[in-house]
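Handing you this structure, nothing more for now.
Removed: one protein chain of the complex. Kept in place: all other protein chains.
Moving on to chain A:
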């Protein structure tokens, strides 16, 4: 891209305004081992050399099965006392996951613009180049299509590259390689060549970054066959999804959000890997299912506080897996609540919400008591002016109003 914005500025502005503590937005969280009443999360157990299957239940001995599910009963204090863990910010969690995988498997490497000694524009790769060398943490010239292609070529030879887009929007330049080669080559080669790449980077609407740097690429990529897409939203799931994505033999696109990098959370000391295809139950409830992901999760949880005060009991699910959707978790929720609200940052036309609406209507129509409401951004380029930018993103009052409408 022609413009290289000062990414550091954006990150620090967030931290100065409010250092999010994810616990504020979780009514309860359980970090205990081997979940009590909470449903347990499946761990991807593919080792470096073996092909793991999707949706394998039960981890191997060396992986922990930990909870990614929040339950109402356990209070935060009780659970954190039982296992200390350590606190870090989301971008540090990503880095921790990345570093653990690089340590574990010498074939894992990183490539992207300014990922080397600069440490990445959001510092996700900070410290890795001095530790692993500038061949394994490679700075590339400015040609997204080509360094994505390079990653694909390296992957076909057995490496496991993580390709960083400085901003997800820049990956529009890599569309040819992602769609025509990354997604396709495993299939068209008859399974002879696999492409275990992870393509990751920050996207979403930030703080006045301008239209070109506020893209929601998940809309554009969701149709490409052969790729998987996940979106992280907390330090805990960021690390777990990063590790899972690296271990996956499929090409995975990991969507991070520019405004979430400085979220702080306490995560377990022990190693854990999350399931790429699972959604996360953020807050169980009875009245309405609210489906969301990435930054909108926090707007939803903010609205949830208001809703609880008004007497509603929303069930909030962070869908996390954007392709394929976790229709199992989502379906179970719909069968319970019969009402669905989707809150997303994508634009109305052709976004994740649009696909999710279609998938739910197709599969769970009989369980719905009301039409699905989907709150999205408008079909406009993201404006620069702060007020306009705020209006382009779904805000908590809209969410509250939508739930009230659904539950009438």
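Criterion: a contact is a pair of C-beta atoms (placed from the backbone, for glycine too) under 8 Å apart; a residue touches a chain by one contact, two chains touch by 3 or more; residues count from 1.
Operating definition for what follows: contacts and distances are computed from a predicted model.
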item: Name under which UniProt lists the unshown chain, selected from "dolichyl-diphosphooligosaccharide--protein glycotransferase", "Vacuolar protein sorting-associated protein 26B", "HBAD protein" or "3-methyl-2-oxobutanoate dehydrogenase (2-methylpropanoyl-transferring)"; value: "3-methyl-2-oxobutanoate dehydrogenase (2-methylpropanoyl-transferring)"
item: Given A:124, A:156, A:217 or A:403, the one touching the chain that is not displayed; value: A:156
item: Among A:91, A:132 or A:312, the residue in touch with the chain that has been omitted; value: A:132
item: Identified contact with the non-displayed chain, of A:110, A:124 or A:185; value: A:185
item: Chain not shown, touching residues in chain A; value: 51-54, 106, 109, 114, 116-118, 130-136, 138-141, 143, 145-159, 161, 176-177, 180-181, 184-194, 225-226, 228, 248-250, 277, 324-325, 327-328
